[in-house]
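The chains shown are only part of the set, and none of them has been moved.
Each chain gets a letter, A and B, in the order it is written, and its residues are counted from 1.
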Amino acid sequence: MALKLSDLKTTAHNDWCPGCGDFGILNAVQMALAEMNVDPSRTVVVSGVGCSSKAPHFIKTYGVHTLHGRALPFASGIKLANPNLEVVVEGGDGDGMGIGAGHFVNSGRRNLDMLYIVHDNEVYGLTKGQASPTMKLGMKTKSLPLPNINQGINPLMLAIASGYTFVARGYSYDVRHLKDLIVKGIRHKGFAFLDVLQPCPTYNDVQTKEYWAGEGHLDTDGKLQPRTYKLEESGYDGVVHNPDEDEMEKKVQQAVLKSFEFGDHTPLGVFYQNEHVPTYEERLASRMPSYKTNPPADQEIAHADGTPLANIDKLLEDMRV
Amino acid sequence: MKRDDFSWMIGGVQGSGVDTSANVFAKAAAAGGLSVFGKREYYSNIKGEHSYFQVRVSKDTIRSHVDTVDMLATFEEETIFRHALEVRAEGAIIYDPDQDTKRLDQVPTIEADVRATLNGELAKAGLSPDVRGILELARRRGVHIYPIPYNELLKEVGARFGETSLSTLQRMLNVMAVAASFALVSYDENLVKEALKKQFRAKPKVVEMNVAVVAAAYEYMNQKYAGSFAYKLAPVKVSGETNLFVRGNSTVALAKQLAGCRLQTYYPITPASDESEFLEGHAEIELDGSAAMENPQVGEAVALKGKGNIAVVQSEDEIAAVTMAIGGGFAGVRSSTSTSGPGFSLMAEGLGYAGMNEVPVVVTLYSRGGPSTGLPTRHEQGDLRFALHAGHGEFPRLVLASGDLTEAFYDTVRAFNYSERYQTPVIHIVDKALANSDATIPKFDVNKVKIDRGLLVKGPVTDAVNGEIRRFQMTPSGVSPRPPLGTKGGVYWNTGDEHDPLGHITEDPTNRDMMMDKRMGKIDLADKEIPMDERVNFFGPAAADITLLSWGSTKGAILDAMEWLKEDGILVNFVQVRLINPFPTEYIKGVLAKSKTIVGVEMNYSGQLTGIVRERTCVPVEQLVVKYNGRPMSSEEIYSAVKLISQGKAPKRLVLKNGA
């Protein structure tokens, strides 16, 4: 039975501001899940805390709205316990790269088979528009009394440095393209990171919808030149095709260089993808083969009468005096 | 007070095999049917600092260490300087005469204060500040000194095996010290050799050489000192029941396997990580074959899927450790994390989230010397109040604390049962004194272990409405059926915000009251349901002059002390609180109502349990015996303290200070 988009909507009241870029991301996620015909009860959307992190409540799969900055470890725990679930993580840029930066870096090192979507609006939306870690030094939004005092980080480069095996960028008002990226990210074998440009009309009056559409950025004919372009259309290929160290390194380097483009000429699409790095699940299974056939969530632990199913006799024998 | 046991100590530089020697000693003793209790003291350091191990053995049950040393085995100078004066009159010191001229000021690892004190004593006695001097001082106090030419003997053994490297041979110094000790008390040489075989099982060559070392040491000591030491250690008949020789960390790990814990997260920290490493080393789990017969479905699963397993994951920090474990709980897997103080401090927010979302998760808290980094390898029971109140706002949690290795085992299983039954975090405190102590205990009775998964829903949910599950629906008990994430038949949500039965955010005040009552009410439910024998232990006569009130690892020392106090005719009983929350208020009130002098015994500064007792019962506990110098309480200390109290000579807050 094919899943309809409407099957993925909930009746929970959505309280995002009118015109918020989060709506586009939400739609794209729902479209992607419908297209992939996932089983909602085998799918979990996990988030942190922030405007964007309210998303799970609007998606009719299992939803886990966690703590500020902790979406990744919560999601990792769920996936480790039940590797057969489809786990998608969503959250804000502050959530992911401010308070959550430590998990961001270290989750890259694990390469669990999940997708992480960051709503990148360059502000802390829910706490009223303070600068987030992706906002550039000196930028001033209407929510800031003074220009941003911190340098901004390049989330794509940070993701590459942290070892994510799929690194991409989407734009929340290009819903179809974004939907495709989400599908790719979910299908990717390994940890996929997807940075999404998300206008916050309430606090960020610099990177607005109009900005990305090309406001103030005219071509010689005086026409608006959009500030984004598609990597796929530019002949860029971020995929590592063979399990080859050299190709891998080249593709990583290419992705890093590409990630420097931002502003008037901002690439969207897949910067890097490498499925030749074993996932954490595979690494665990290589240590204990039963992890694959009998992962934690599938394991029975007790007989019907409550006596344990584990047999520790051998271990006890080792401890016998 | 009459001790009928043997207290043996060995010391040496961290990394030089002190642990191994103590293990061999203990195993050899245990193999002879003796009761063994071992205690290790070491610095927060990798190599080079002094560490020592004290092993107490007896034919009767013992559960604690004593301050007295009957025999000190040494093979380098620092141990002699530090411990020679702890040996009792008529006790023994075994040492290497090559060390005779080593001077106190040549040992940089001895703290300036300690050095100054020793120098003072030696000067007062007119002795030289070297090994010779300190041993002479011991001798004057009645200690027997037994030189043994380690290197010479080792070289002889080496020659027989074609091993000439002195540094290789010296790796057996420790075993030689053990053998020399046993020889002095005429213990069965074969038991020592058997213990070695067990210890070095995987390496036959090593066993062979070590066995030769044992023989050489026995031969030398018997020849030279036969009959010179009065105490004799004889094996006892081993009863039908088998004993185990275990360490706290491994006990807990074992119980986690049995309890069905299938996700363990951790960030390395002393003294917790040993437990996770044990689990990691035994990540694949044998399943009970009888399953197949009894329940064909389970049997099929076993056959099909093979072994069980536990995913042990080293996380980037303790915030990740606890939140990952909660993630496992969400997925319906028994999950836990183990840590000690600094790591636990980082878990406060995660605990509250688990409480809010009614997720079962077990945190094993190995309590060590605080505050802050504190005394990472030393002992304290300083985290009780924090465990009770960690995390902002109010949410239910159960806190239990084990008193010995046997309890640690069964309590671990209970912790998981409680956490699933009440769908909330459980903090299981195992203090450092248990984590790192080794002892013989009766074999665990696996048949006594029962797994209770509470209202866990297995299989598809059938009562979802419009595909939505009322995960947090109101029920008379306050506990709702819990289908894990991934359950077919519907979906639901979770959030750290206050939420409605579906798990969606709501700020409605009426719903809020209902949800708070639901969550907090589970503690009242637990209070009603959990039988008293899982919550408190009571020892001694129903009525007594003195009632000791304590928790955690002090149990052993208190019980041992009580036997001596009984001999002295002092009537003492002892209430050990194991489940701190929900607190067994009525029971404790009842006991204390019958008490004359109530004494709070705790290894912390402020008497934390005592405060809790006052809070819950309004009974003023006015006599405290506390200790916070980083060393565990010995049975002797407790004995003396209670004696003082019984004589009315103790200050209201008696601070114990023994230990090196």
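Here is the rule we go by: contacts are C-beta pairs under 8 Å (C-beta built on N, C-alpha and C of every residue); 3 or more make two chains touch, one makes a residue touch a chain.
Just so you know, these numbers come straight off a predicted model, no measurement behind them.
Taken over the complete complex, the protein chains occur as A x2, B x2.
Keep in mind that, in the parts below, only the chains that are shown with their structure count from here on.
If each chain is reduced to the centroid of its CA atoms, chain A and chain B end up 42 Å from each other. Interface residues of chain B, counted against chain A in their complex, comprise 27, 30-31, 242-246, 250, 254, 257-260, 262-263, 265, 282-291, 294-295, 298, 301, 304-311, 313, 315-317, 319-321, 323-335, 349-350, 353, 440, 443-444, 446-447, 449-453, 467-468, 484-497, 503-505.
Residue ranges on chain A touching chain B, taken from their complex, read 7, 10, 12, 39-42, 44, 49, 54, 56-57, 60-67, 70, 72-82, 84-85, 102-103, 105-106, 284, 287-291, 293-294, 296-316, 319-321.
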